[in-house]
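Excerpt of the complex: some chains, original placement.
Each chain carries a letter (A and B) given by its place in the written order, and its residues are counted from 1.
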Amino acid sequence: MTLRHLTSINDLSVSEMEKIFLHAQAYLEELGDVQSPFRIARSTEGCRGSILATLFYEPSTRTRLSFESAMSRLGGGVISSADPKSSSAVKGESLADTIRIVSGYADLIALRHPREGAAKLAAEYASVPVINGGDGAHEHPTQTLCDLFTIRREKGALAGLNIAVLGDLKAGRTVHSLVYALARFGATIMTFPAGGLGLPDSVDWRLRNELACERLTGNDLGPEIAVGAIYQPRRPAAARRPTVDVLYVTRFQKERASDGVGEYPVVDSAFLSAMALREALVMHPLPRVDELDAALDTNPRAAYFRQASYGVPIRMALIRQFLGYQSEQTGTPDSRESVLQQSDLVCANRNCISRDAVEAQSAPGKFVVVAERRPRCFYCEDETIDAC
Amino acid sequence: MTLRHLTSINDLSVSEMEKIFLHAQAYLEELGDVQSPFRIARSTEGCRGSILATLFYEPSTRTRLSFESAMSRLGGGVISSADPKSSSAVKGESLADTIRIVSGYADLIALRHPREGAAKLAAEYASVPVINGGDGAHEHPTQTLCDLFTIRREKGALAGLNIAVLGDLKAGRTVHSLVYALARFGATIMTFPAGGLGLPDSVDWRLRNELACERLTGNDLGPEIAVGAIYQPRRPAAARRPTVDVLYVTRFQKERASDGVGEYPVVDSAFLSAMALREALVMHPLPRVDELDAALDTNPRAAYFRQASYGVPIRMALIRQFLGYQSEQTGTPDSRESVLQQSDLVCANRNCISRDAVEAQSAPGKFVVVAERRPRCFYCEDETIDAC
């Protein structure tokens, strides 16, 4: 029996995700249509007596409140630390110590942290499941579950679809979790990066080497659209179509950028009139700033508010799964890897949790060796490594 | 069936308020006397399975905690965002977007915001009822329900009473909601403004033109007291008496003032010894700073702690009403108005939510046309309008 965590979307097998979608669908029906006023709110009592801790070291409305709403709808209790300045972090406490302690107060921990790899570190020290609610620019797997659930509801399936991701693909953690999952479900990924903000090398490498994608060059979507790259399953379900099924827009992650960005695309009705986008469903993890025109909100193709509304049933299903089924450990993509602990190497990503002065003792240089590749950081999954 | 909100005290009919008072009285008896130690706390399970979201963009102790206590006493759940710096607002998200999202997480939203008209804007985008917990200097209707409930308990009725409001009547949002309600219940309002801080023109206009008050000049309360104006029902219940039944004291709203205030009245036992105030009940929405002497606290006429203690039963009754009876839409004073949307006009109140750069797209110039008067802002209800 091993304790299960959700630090990366790759911690879940495809069949586990399918199970979560099935349960989320049931909760959605039980709650009533969350889009309509006068819905009758009903809660299951399935988690009465259990406690969720939400530890948020970065601002959040959506993720924290939807986790808390989900736990409340399940009849459970919530304890929350939403402001880092009100917590013991200001006294210099390490994340490892905080997590060990909070493990004694709650049955499940949802964590958001500004450093990449923080969820992985937390999982090492927790005695209850840790769910990553966003760790720096690394991953945001629970958002991805909402995204996938939305696409399946609106498009019927994931395999064979053309999904375009647009905007800040470098620091956008929701994009990283999403593309891994899309690859595993057999979708084709098209990138429309804002200037200089393409997928990190580590994500590109994993798509091609671990998730069986072929990177295509060339652009058959027409001259109106600046495609970065196309990642296609090695054995695609169908012949390629020069149209986009889903356009996934993201905001510029200014809080993670070292400097400003040049031109950032704005998705409005003009943008969507390009031939290849004529049928595209528009999604966005929100919050949006200026990159998505509010005039689109009433367009039936605008799926982003529906997407957000699935946050509660998805997290209800996820909480149930992690509270009740920890023992069903199944193979994950990482299961064949060996972990290497080496004190003379450090991760080159300065925002990795292992580079934080307070956390250093709890998070020593630790690397995953994958095939013939040079090791990648166990925490942030970056592949650039420095000597100490 | 229309979704009901409580953005202004004028959204409730007199009979709806009476119903809330009746239910609050029942809850008060059920909870035991909240003034006494050793009370037996009991909760009804009337709202089990429902969730209240408290979104507070301004500091609060009383309003937020009493809402949350009320929902907890009703057996329901609470999700809370109490610190704007920990929410998605810091990422530049508009209130409209936040409200649409949180509508999917909760069954009722209590909102506090520093901008006038924010609750009105939120109500436009919510798919669940929005209750205004204070919007800038505009209104604070749930405080008014506590105020009215207190006066009725202590004085037996509202019609025919002389109620004096003292202090910062310009920015004091509790005063604005209170005077509208007092006018509708048939009380006479006397204003004792601190220097330069009288009722806004828009409130004065509505009292005289929409709420059937006559503004009297002259002062029959004696030379000791600086009366600003007297608003009396057109058909008063009784002849005017030169005494004050209730003195409603408010603090200087320094967070909304562009500059300091000159002399601010201090209510102490000397002040209360004026002939016209000899029998006056002393009320205050709290928090107080220096304008109300703590030496009065033990005086039986000091009703402010009793007034505060009704916060929970009143909000229990309100939550029940808005969760359960959304469909009983009844006429409100605004129901005969027409709304005019005009993009070449803007509200002249720079603190109106429609003047906020982030909110501009969600809150376009929108005005209510009342009778032969020039239009007033749909959001903040101010009447000064500029061309763009």
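One rule holds in what follows: a contact is a pair of C-beta atoms (placed from the backbone, for glycine too) under 8 Å apart; a residue touches a chain by one contact, two chains touch by 3 or more.
These numbers were taken from a predicted model, which means no experiment stands behind them.
Asker: Since every chain here shares one sequence and 2 of them are in place, how many copies does the full complex have in this file?
Answerer: Whole-complex copy count, per this file: 3.
Just so it is clear, only the chains that are shown with their structure count from here on.
Asker: Using the average of all C-alpha atoms in each chain as its centre, how far is it in Å between chain A and chain B?
Answerer: 42
Asker: Note which residues of chain B are touching chain A in the complex, please.
Answerer: Residues of chain B touching chain A: 1, 3, 48-51, 53, 77-79, 81, 83, 85-94, 96-98, 100-107, 127-128, 326-327, 361-362.
Asker: Provide the residue numbers of chain A that touch chain B in the complex, in ascending order.
Answerer: The contact residues of chain A facing chain B are 34-38, 41-43, 56, 59-62, 64-66, 68-69, 72-73, 82-83, 251, 255, 286-289, 294, 305, 308-309, 311-312.
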